[in-house]
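One chain of protein is taken out of this complex; the other chains stay put.
Now for chain A:
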Amino acid sequence: MLSTVPLNVGRRRVCGSVFSPAALEAHPSNTTADSQREQTPVASFRESTDSSSTFKTDSQSTSFATIGGLTDAASPEEDTLNQARQTVKEFLSVPNLGFELLYSFRNTDGSQALKEWNRLSPPSKETTEALEYLMRTSPWTLFEWYGNDIRRHFLVNFRTGLSKMLNSTGEEDLLRTIVDCLQLARQIYLAPVVHYLLPLIATHHQGGGQLAQLQRAFHTVVQYSLPWKKISPLLARELTRDAAVILGIDALDEDSDADRMSLDGTEMERAYSVSYKEWRQESPEAQLHMMVEGEDDCVTFTRDRLLAFLDGLQLVGLGGDQAQKVFANVMNIMMGDFIRAAYAGEWQSPSTAPQHLEQWVENVYARLAAQVLAIIHSDPAGTQSGAMEVSLRDVEKWRAMGIARLGKLRVSELFDVVVDWPVSGGAVEDLRRFTNNSSGARMYVTHFFSINLLQRLLHPGASTVEILQVYISIIRAFHILDPKGVLLDRIARPIRRYLRDRDDTVKVIVSGLLADPATADGPTATGDNLAELAAELSKVHQHSMQNNRSELDYDDLYWLPDPVDAAPDYRKSKSADVIDSLVSLFDSKETFVKEMQTLLADRLIQKRQNYDQEITVLELLKIRFGDSALQACEVMLKDISDSRRLDLTVRNDQILSGYRKQAGVGKLHAKVLSRFFWPEFQEQEFKVPDEITKLQERYATCFEKRKDSRKLKWRNGLGQVTVELELENHTFTDEVTTWQATVIYAFQSDSSEPATRTIPELAEELEMTVPLVRSACLFWVSKRILTEVHRDTFRVLEILPTEDEEHHAHGTGDYSDGSDSEAGDTANAAAAAEAAAAAAAKESTEAAAMEKMNVHWQFIVGMLTNQGPMALNRIVMMLKIAVPGGFPFSNEELREFLSGMVSKGKLEIVNGGNYKIVH
């Protein structure tokens, strides 16, 4: 272009001759027909020069100085030039109309505003000539001056208004308004340039450059006057609002969806949806199209609005790098929001969440990103170079990010997932993908989950059954998640440690094993036992038989080394064998077998038709533990089946040998237990009625006849009695415990008067402990057989009181709730009976504990005799070392025990709280 200098020079000369100085001088009066119009700009110009700050005057003067400097040489030409400049300046200068006007025009298409600012009136002939002249001679200086003028004008007129607006918070579309205003201002500034100046420039390229220069000037002043610190939160808000709609996040939020529906009033079905739930139900082909086609009106509208807004933003110079940063931030948050909204709680298996997410990223997320980034690019020149702002690699990266986020979500949900196990399989599948993808993820999963466990599971508030239930779920879920078992190994350690500390763990496990699997069909076990275990036991025993390989199996062609992140003492568990994991909680099988024995004993002495369930469980356990470990249980079962046979024979013998069933005396069945193999029974000793004793003796004789050299020892506390009671106006038939039966038998009398007995009397007669007698009496009260006339005195309730009498008896109570009080009475009595029975049971366990303590007492005596007086702590420490199996009592319990011994005079406390034995 610069090669055409001679041509330019020539033109200038022509122009100069045409542009007479006179014409230029006459210009002020001639430029515009409207004198008012003519005066306003001049006046305002003067005013502005007067009031303008130093910055503007400076820039103005410098610009003119340069122009002057350039054209110093030829004075006549300079003259022409000056005049031309003056004309052009007046044409181009922007009227100082202030921000309010601009603000009022913000929503129009701008033509009115342009008219108002005198930007549309075509230049007069002289102006055109002056323009043409200047464009030829020094277009750069002209544009430079205009750029400065734009700056000056903006600062004077619009800046204060804009910043005031920016500072006024709370307005919904604040940024949009600001951008609208700025766009208008830009139009005002650039309209004459675009309309009248650029056509005069010879080549398009040059014109573009100059327009860009002006734009840059405008952008600079906008950025200067509107601090980015304030813009960026507004922009983020704006972007968040619209992006949430476009990305479909708002629709995922059920509440807002419902709101929108009701607001619209129309039952507009959103065909276009990114909802995972709906997506799952579609066919694969439909799934492919679901996010691409049929975009909602609402989304389209929002998208257009956002893009238009961003267009404006970019135009007024608030786009670029900074806007991109804000956008990236927003999109980052959006990704998390979407994943949370779409997938939280969606745990169905098989999981297609990752596919759905990938599709969403590709079709929705990347699309928006591409569209937005195409508008707010960092290249200020705005070259449409065709280079995609969003490359395929970026999409790939977003996809990976999305999967990682999904994994994170699943990790945070993991505890609930495990609790909801089998129905939450999908979530674990997602998580598996996550842990397979990244190396740190495995550590993250276990770390996070362990913390979760500590907070939510391993505390005193959770029952052992719950903990075991969750543990079983964990075993299953983690087996899917990580078949190698490393993660499970890591997770399970704290749980196992905790379970070992719980006293009732064994009990719960064993009772779970013995539970009836028929009741455990569903995955959820009943509240208080783990019947699931029984089902599990019968299910997995085949596996355990197959997988009985040792660690050093040299023929195992599929052997793999332990995973790298396994703990040193990691042991490969071959299957998700729940039973094995639970049984291996304890150091030895003995604990387990012992508990098994106790529980089995309880169940076996109950009167039942058959014991198939117990036999099955025992057989299954034998596969696991070997025959020898469960020998005692075996013998127990055999005892029961033997005694059934024996019972039959003995009864036959009795009949044959002439004993006949006597009236009033019931039948006696016995179970013969081999004492050595049965656990100790804690039972209450008492005297059974003479009739029963006679029966027992007869039974024993028959038995001893059959089995030489074996003697029967009766355990009166165990067993059941079928009691039939006939009272004046009611009868009672039920199965009760032996001691309850014995007590009620004592009330039997032939006289017509109802029998009345007191508790001490009964206790002495029956050689029964007082709490037990009381418990039995209260039991009969609850059955409405006895009534407590005074404290500890009971009378047979021969005649069941009618309603009226009942009311009468409760004379103080009002009549309306008579029946209530009656029901309440019975309930109370039942509760009291229960409490009394519990007290009796507690007494017997306390006695057992005392028994145990007696052994320890021997140790303490030995210790104190030989080692001299000792303090409590030392005694406990020594007991822990010396007593095989450890010392099960706490310091407090021991202190109590020892102080009991002190009061008995067996110990004394010498100086410093040391205990000393008294010889």
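FYI, a contact is a pair of C-beta atoms (placed from the backbone, for glycine too) under 8 Å apart; a residue touches a chain by one contact, two chains touch by 3 or more; residues count from 1.
To be clear about the criterion, contacts and distances are computed from a predicted model.
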item	value
Per UniProt, the name of the complex member that is left out, chosen from "Ubiquitin-conjugating enzyme E2 2", "Exoribonuclease phosphorolytic domain-containing protein", "Checkpoint protein RAD24-like helical bundle domain-containing protein" or "Golgi to ER traffic protein 2"	"Ubiquitin-conjugating enzyme E2 2"
Option touching the unshown chain, where A:Leu318, A:Met863 or A:Leu894 are the choices	A:Met863
Interface residues of chain A (partner: the chain not displayed)	855, 858-859, 861-863, 865-869, 874, 877-878, 881-884, 916, 919
